[in-house]
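Written out below as structure tokens is the structure these notes cover.
A protein chain is absent from this complex, but the other protein chains hold their places.
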Amino acid sequence: MNQTPILQADGLVRSYTLNRGVFSKGQTVNAVNGVSLTLNRGETLGLVGESGCGKSTTGRLLLGLEPLDRGSVRFASELMPDIKDPKWKTLRTRMQMVFQDPLSALDRRWPIGAQIGEPLDIHRIGTKAERLERVQALLADVGLRPDQANCHPHELSGGQRQRAVLARALASDPELLVCDEPVSALDVSIQAQVVNLFAELQQKRQLAMVFISHDLRVVRRISHRIAVMYLGEIVEEGLPDEVLHSPLHPYTQALVSAVPHTGRKQKRVVLQGDPPNPASRPSGCTFHPRCPVARPMCAEIVPALRAASASRKVSCHLIDAPEQKEVA
Amino acid sequence: MTDIPAMPSTMPGARKETRRSPAVPLSIKLAFGWLVLMLLIGVFASYLSIYDFKALDLKARLVPPLGFGGDTRHLLGTDELGRDVLARLLFSIQMSLLIAFGATVIGAVLGTTLGFLSAHYRGWVEQIVLACVDFQASMPFLILALAVLAFFGNSLPLFVALLGLHGWERYARITRALTLSANSQGYIAAVRQLGANPWRIYFRHVLPNIASTLIVTMTIAFPEVILLESGLSFLGLGVQPPLTSLGNMVGYGRDYLTRAPWILVAPAVVISISTLSISLIGDWFRDRLDRTP
Partner (left out) sequence: MMVRFVSIRMARGIVTLLLMVTFAFVVLRVSGDPVRSMLSPETPAEAIAAFRKSWGLDQPIWIQYIRYLQAILHGDLGQSVRDGRAAVVVVAERIPVTLQLTVPALMLNIAIGIPAGLMAALRKNSLTDRILMTSAIAGFTIPPFVLGLVLVLLFSVELSWLPSGGSGTVAQMILPVITLGIGGAAVLARFTRNAMLGVLGEAYVRTGSAKGVPWRRVVINHAFPNAAIPILTIIGFMIGNLIAGTVLVESVFSWPGLGSLLVASVLSRDLAVVQCILLFVAGAMVLSNVLVDLLYGLLDPRLRSGADK
């Protein structure tokens, strides 16, 4: 893969101000704090991390759905245009998002078929007949019956709705798909089917995909590479087997050990301290207050995301220290 | 301003539920019948009367209605200028309905648009709209309307436009709240990231989703507009002669309260029964919506 990457994000920063009334100044929440990542054509990157660590925000930033505070996103080597730029609108045909809750992502007053064809209407792709034909093809691709085009969202099951959302995302034949926890709202019994569908379509269409999830098994099933996020930063990145079988970062270790039956017998690493609050970020390594192996330096020096091997990156001061390897 | 009005259930599942609910009470049937009658009169008023509502007949002034000393020539009697009360009543119904329809639609369109604008732009646009909403909601509209009439004088288009300002704040408030919740719900975000322009988002997606709530609001506003119109016309500040409306008839009839109460009784009864019918139906409707899960 020595082509240019389809997506290149550099030092993304996004903070929100939570307004507390007219008179108080409000708090700043750094939802995403310096995320850099690269995605090649036809590659799936799994993005994991606990709730509130900024995965969804990262996903929206990658698609240019929200303004950046700092950093840059390049899509096919071109800088992401501003949301008011007409170029932004045309780019929508090339990148799409799949949402967590398919019922709320669909307009419940529109039939499914019309919603799947809506990107074609918006971007005036094809004639009316061609659009209808394309909708039928998309329905077949995602495993829905042709007659379900006339159903309204509430007449479908959760899995079928997510299939419809996927079909809509694929309508304009995009090159990049950002999937924000696309199966976590679904019943466990059908999650596997839907994940398989995503994997299959990704393969068939050579999509570049960012797959956000907090379920490590799902991510492992579908990703070519995994990035672990903590408090708005990527703390570890690498191939799925590497990251999940021999996690380097203490936070990844805790995440992995929290999943039952990951194959290896392993002592469960229980995180101490409170869950992170993005409004008050700890100094130094943001993970140090909860880290079981933290050193004094961790509270002061911010670790950089460095290459640990050819395919692997990690941001931890202790990674080269020998005792760290024992812990792992 | 964070109150989100109770949204009637719009799920088709709920629709099935209402179909099975108990029989329609007699009072509701009567109310419906009355309103249908009024609508028919509103549409066909000019064909229903043998007299022109403006035609004077000075020889037949203040003729009482049939059964009170009058005869079949003037079923509801005549007024101080010998004009047929029935003809005037029919025309008044038409006029009052037209004004109320026009004003309700103006209010709904204006309020919904402002609601969309405030939810779309947020920031100072929203603050200004909200301040106006607060202002409008805290002032009795009749007083504001009187003031505008004092400043601008009176003409029928102005009068309708003025009544259209009544109740806009409710549509604005509801539209804004529902649009914001739709925004956070996801289907709006989803459509927006497809590249849809605001027009498509608000008119093809949000509007159909909130239409049922807006229509319920319109049915609440409609009788209020009728009352407002009749009140202002009663004061002599609404519909001006030679045109006439229900409130107008009551207002002029009051000078003959002792000598010819029929001039005033007929329109007063029509106003009261109409607003009563709409309220009964509105109540019944809301009850049914509440009952459905």
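Labels A and B are assigned to the chains in the order they are written; within every chain, residues are numbered from 1.
The rule we apply is simple: contacts are C-beta pairs under 8 Å (C-beta built on N, C-alpha and C of every residue); 3 or more make two chains touch, one makes a residue touch a chain.
In this text the structure is predicted, and so the values were computed from the model without any measurement.
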Spell out the interface residues on subunit B facing the chain that's missing from view.
131-132, 134-135, 138-144, 146-153, 223, 227, 230-231, 234-237, 247, 250-251, 254, 257-258, 261, 264, 268, 271-272, 275-276, 278-280, 283
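Operating definition for what follows: only the chains that are shown with their structure count from here on.
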Within their complex, state which residues of subunit A touch subunit B.
63, 65, 89-90, 92-93, 96-97, 99, 101, 104-110, 118-119, 122-123, 152, 154, 165, 168
Subunit A contact footprint on subunit B (complex, rising order)
11-13, 185-187, 189-197, 200, 205, 208-209
